[in-house]
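Of the protein chains in this complex, one is absent; all others appear in place.
When the chains are written out, they are named A and B in that same order, and each has its own residue count from 1.
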Amino acid sequence: MDWKKLQNIDRRIIYILLILATVIPMINPIGIPVSVGASAQKFYNFMDAIPAGDKVLFSMDFAASGAPDIVPEAKAVMQHLMDKGVKVVSIAFWDNGPMFADQLMKTYEDQGFEYGVDFANLGYIPGGETAIKRFGEDVVGSVSKDFRNNSISSLPIMEGIKDTRDFAAVIDFAAGNPGTEEWIRQVQGTLGINFFVACATVSVPQAMPFVNSGQVTALLGGMRGAAEYETAMGKPGGAVAKMDAQSLGHLLIIAFIAIGNIAFFMDKKQAR
Amino acid sequence: MNISDSIWVWIGALGTIAIFSFVFKENPVYRFCEHLYVGSAAGYAISVNLKSIVDSAWTPITQEGKIVLIIPVIFGLLLYARFFKNIAWLSRWPMSFLVGVGSGLAIYGVVNSQLIAQVRASLLPLTSVNNVVMVIGLLSILLYFFFSMEHTGGVKHAASVGRWIMMVTFGVSFGNVVMSRISLLLGTMETILGKWLGLIAL
Partner (left out) sequence: MRREVPLIITFVVGMIVLFANIVTSADGSDFFLKAWSTEIENWIIIVSAFAVGLATVNLFRIHGDNITRQRPGWFNSLALLLAIVVFAVVGSIARLGSSEFFDTLNPNLYDAIIAPLSAAMFAMLAFYIASSAYRAFRMRSLEATVMLIAAILIMLGKAPVGEMIWSKFPTISTWLMDIPNTVGQRAIMIGAAIGGFATSLRILLGIERGHLGGAE
């Protein structure tokens, strides 16, 4: 066998196989069950225990590049909170963030929920870590108008909100900096808020020390986290539907790593 | 198949395919879409930050009489002095302002949340295997990066334990990176298959 050739398969074949491995199960789902991990269950349990009428803050700190990983998490948590009558306020420290929050809220406006009463989008504040600190300590003082140009004081949902301690939970939907670390450094560490993270899968390893130390109460990791949350809710949705494709994608990459290594060792053995 | 009739969906889908064409071969269509993306992202950022300037500076100055906010506006404008040779040195003032505040905030935040809190979380009783791994592992990794003494004898062995744990850490990171990239691909595929071609339910 030509082991050298097996180590140099044309990359276009790999690309086409990867496309097929992801497209086919999306069109014809296999239905592999998704179990709920401890962290996702803890996240769900906390949100489930929030009484109706309380408010939760979404910090939409991601761009379109991280959206496929993070938006499913935001959709799942938003659905849970809207079903329970918990109100949602969103802020963003990435300039793309408010657009995603707005898209999310428009879906619920079409279902009869009311902007300004059930949810509000406070827009974007530039300044990174400094802006997070400012907002964390004084919500109303750092934002004068929301994303739709309404005065903050005119929104019924903002009644009784002074700083982030007035929210039942703060959830950071994060894809990088500014994000989780900045929130922990400037707000969680000083004000002691209930802080949750729903981040891109790639950010999960760096967030684990904060989960372990208790600075982050619970964490959702990427699309898998969203799928686990949907399963915990008993309402499998888009994230669960994509898990079959995720599985086949992983198996394909593992297979190619195995092929490459087997060919490498057999080639070395042959050379000896 | 229920192909979308929205021009916006078609533009997005065709742009996505144009970007993907790069993995097979670089081509002029990809190049055009790449430039379009960079320009649109920059223009979007301008519009968002302009609103921020209006809400946080223009309105307070003109309608609430907060004249002192003229100072940060001047600082902001001074950032652009770097493009003029004679007054480029003035752009150091706003940069120093930004860096000074960032450093001041970082000192407190980093020490409180990333140093003290993390060390406190590492002070575990050695009553379980996991706790032993956590404490010994942390000490050995910190020792691995301590270059003020030569790594010989016992120190070398202790540091090598740290290196092995770091290999596991990097492997875990790689596994998560693979998962993340495939998730991004799936999201894009969902746009093409669902939003555009209507082959999957959204």
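Here is the rule we use: a residue touches a chain if its C-beta (ideal position, glycine included) is under 8 Å from a C-beta of that chain, and two chains touch if they have at least 3 such contacts.
These numbers come from a predicted model, not from an experiment.
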Problem set entry | Omitted-chain contact residue, chosen from A:28, A:45 or A:65 | A:65
For this session: Extract the touching residues of subunit B with respect to the undisplayed chain.
Result: 7-9, 11-13, 15-16, 19-20, 22-23, 31-54, 56-57, 68-69, 71-73, 75-77, 79-80, 82-83, 89, 91-108, 110-111, 114-115, 118-119, 121-122, 130, 133-134, 137-138, 141-142, 145, 162-179, 181-182, 184-185, 187-188, 191
For this session: Spell out the interface residues on subunit A facing the chain that's missing from view.
Result: 7-9, 11, 14-15, 18, 32-35, 37-38, 63-68, 95-96, 99, 102-103, 125-128, 130-131, 133-134, 137-138, 141-142, 149, 190, 201, 204-206, 208-209, 211-212, 224, 243-244, 246-254, 256-257, 259-261, 264-265
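Convention: only the chains that are shown with their structure count from here on.
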Seminar exercise, completed: Cα centre of subunit A to Cα centre of subunit B, whole Å, reads 14
Exercise. For subunit B, which residues count as touching subunit A in their complex?
Worked result: 23-24, 44-45, 48-49, 51-52, 55-56, 59-60, 101-102, 105-106, 109-110, 112-114, 117-118, 120-121, 169, 172-173, 176-180, 182-190, 193, 199-202
Problem set entry | Interfacial residue positions of subunit A with respect to subunit B in the complex | 12, 15, 18-19, 22-23, 26-27, 65-69, 71, 95-96, 98, 123-126, 128-130, 133, 143-145, 181-182, 184-186, 188-190, 200-202, 204-205, 209, 212-215, 221-224, 238, 241-242, 245-246, 249-250, 253
